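All protein chains but one are shown in place.
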Amino acid sequence: MSWTVIGRGPAGLLAASLLNMHGEECRLVAAHEGTMALWSGVMDRGDPELLPLNAEEWQTLWTLLSRLWGSMGIETRLGPALTLSCTGSLKATFLCPTWQYCTPDPGPLWIVAFEGLPDSLQDIHLSAIEAATGHSPFWQRLPRPPGWDDSWTAVRWASFIDQTEGKFWLKTLLQDLNPRVPAGWPLLLPQVIGRIRTGEILREIGRDLRRPVFEYPLVMPSLGGMRIRDLWQAWLRNRGVPLISGSVTEYLKHRIHLDDGRSWGADHVLMATGGILGGGIKVLPNGVVEEAITHRALGQITAETGWGPVFRWGSEANGSLSACGRQRSGWDPDRDRNGGAMILATVYQALREQGLNILTVPRKGGLMSHAGF
Amino acid sequence: MRDFDFEDACVNCSACVSVCPVYARDFRFPGPKVLGPEWWRDSQDSRTEGQTSEFVDDCTFCQLCEDACPVGVPVAHLIAEHKRRQAKPARYRWRDYLLAHPHWIARFPQITRVPRKWTKVLGLSTRTPWPSPNRPAKVTHDLLVREKSMRVGVYGDCYTEAFDGPVLDAVIALLEAWGYESIVMPGAGSCCGAAAYAAGNAELGRRIASATAERLRRANGDTVDLMLTLNATCDSTLREEWPRFWHLSASCEVVPFTEFALEYAPLEFWHLLQRLSSDKPDLPYYVHTTCRSRVSRGTGWMEQIGQRARWTVKPLMLACCGAAGSYAFKAEHEELAREMGQLALDEGRVMTDSGTCALHLQGMTGLKASHPAYWLYKAYREAQEHVKVV
């Protein structure tokens, strides 16, 4: 059996990883980088009642992903919890990298903003946090570091803090403030604490200040997603999964065709092409909405349809081709805040449709052990 | 009348910024979004027309930004246009002109033996290692008439012909061993135009490329079934820039050597390598897929070669090593290029699909770095020896 996964976002990477873990021959092809850098790495939970999964599947899938990431060096916290956005709102997660603040029961916090990093959580967002948690945070803004200029986005901040000079700048300022904050309050920093040495720096600051230290996510480019993306792609390359760059134009008679003439056979294809956001669904200038690869028309936008349903249009199973992630019809993670659960559930579902149940097919010794852990 | 598609599509997602190897290290570099689509949009407005960034030439033209872009903005090519419109310092004019013609240097490779301190005045790096002349042992431009299953052309790019002869030798020997008829394409010793394009001289690049295309067409036309490339930059320039921006054709299908090997090397070949590998667990092969190859073909091909041969393979997490053709040879890029290629590796070998990247990584790591063809052939020879002994 040969498989091709189209799309390099979280759903595509997950599908390819699961196939690889099951010893299936799999190619991953994508026209562009996917949405990893738009997203902090937290897996949104939404309402599990609405998902087509039973409790055991739910728990097992989350554990599987947690272990998969663990094998790449990404530590996670597993279980229902809340995370904080950079404008002070809370959202529900089930799996979150440990660099990010995540807790079932948010208590008092020490929140730091960086001047010159416009997505830092600001004083005016504190009332939202207080309303949600019942605790008033201690908030402080650190002045711009020497050498800062207007070309600094989150990525540059992270490069800066990865360096000794940047880490020292941050540590010095925090040590001065530390005595003013009650003991035990966790410190939350903007998600720019390094791109490579994140865990190490957070632990070091935590030791210095004798308190837990986490990041809160910012708007894209998102360091959390970038870290996961780089590690995940390396993991797949390491295990012999080719990450092909190219634009799929057709899947016909069990062959994938790219726009540059390359083509290969694929018994099964998973479309993880991201729906409208990823370009897997196109809204043409004449209002026709179609699947980008099969060109199947999904509908037409008119004054009558409105936009609400269009964002839930998508694909399902069609012979040897199944859709997952945002490409899957019926999902709207913007409305339902269940982007993470959606990825897990749809990849599981799509693989099952194509004849592979990743939870029940034991291979080389049982449920998890074959998975390379 | 426009050269670009989707140049106005930017959705401001910053995916390009997230992959840019220069932005991650050079704190003055404004990044691909600012230098590409945002600059392009401003350049059309009469109020900001003609403004350019002094940092635009720090772009290595690795094209990772363009590969990342979810909406197809030709980010790197907009930056190349930006470079074209940025006035170049007069003191680098001769150097840049020379480096835009790597095939000239390749014709007189001894030029690289000029003492370093002399080249300083030209604005050439004193620290980036220069290649040494190293021509292939036998280069044949004659079609060998033999019964073979496929005629394979080899695009012997200027760098490989002048400085990386053993790689070309290895390719020819491997093709021979695999049972294919091979021919080194005349005309390949000229340049695909990539160097000039990357340095912001698209027009010169097009002229150089046109001449090469013409020589390829005249010499071979359709006498070969496909043409192998040994350098990712030449490869993607021939397949992407040529048709897309210069309306040129390479006259036959162009395939990177790596993918050809995976597809067409016979099973016995791999079996031979596997026996050797399993007998003698070897040093790791650190794999660096060059940025250009990653953009136009993807990653994982060299890893597959290693895995098929049962080698220990370790992919490097470098986006762009900093060599970027002639980029690292320029004095003003020396430091950044060294930073980008900074690696601490244990003993092993480096496998990468570009001669200049190999040279640069060899300098940075102290490990022997070369093209997969070189390593395959080396292993093949050792395996043959081994078999004989046994």
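Letters are used for the chains, namely A and B, taken in the order the chains are written, and counting of residues starts over at 1 for each.
Heads up, the rule we're going with is that a contact is a pair of C-beta atoms (placed from the backbone, for glycine too) under 8 Å apart; a residue touches a chain by one contact, two chains touch by 3 or more.
To be clear about the criterion, contacts and distances are computed from a predicted model.
Q: Please identify the absent chain by the protein name in its UniProt record; candidates are "Glycerol 3-phosphate dehydrogenase", "Putative tricarboxylic transport membrane protein", "ATP-binding cassette, subfamily C, CydC" or "Carbohydrate ABC transporter permease".
A: "Glycerol 3-phosphate dehydrogenase"
Q: Tell me which residue among A:M1, A:L53 or A:I276 touches the hidden chain in the full complex.
A: Here the residue in touch with the unshown chain is A:I276.
Q: Among A:S2, A:T87, A:Q140 or A:S263, which residue is in contact with the omitted chain in the full complex?
A: A:T87
Q: Given the contact definition stated above, which residue among A:D119, A:D230, A:E291 or A:E353 touches the chain not shown here?
A: A:D119
Q: Considering the entire assembly, which residues of chain A contact the chain that has been omitted?
A: 35, 38-40, 44, 85-87, 89-91, 115-119, 122-125, 128, 149-150, 217, 219-220, 222, 275-277, 279, 282-287, 301-308, 311, 333-335, 337, 339
Q: For chain B, enumerate the residues touching the unshown chain of the complex.
A: 1-2, 5-13, 33, 38, 40-42, 44-47, 70-71
Throughout what follows, only the chains that are shown with their structure count from here on.
Q: With touch defined as at the start, can you tell me which chain A residues reach chain B in the complex?
A: 29, 31-35, 37-38, 147, 149, 151, 153, 155-156, 159-160, 195, 220-222, 226, 230, 233-234, 236-238, 240-246, 260-261, 278-279
Q: Please name which positions on chain B make contact with chain A in the complex.
A: 13-15, 17-20, 23-25, 27-31, 34, 67-72, 239-240, 253, 287, 294-301, 303-304, 307, 313-315, 317
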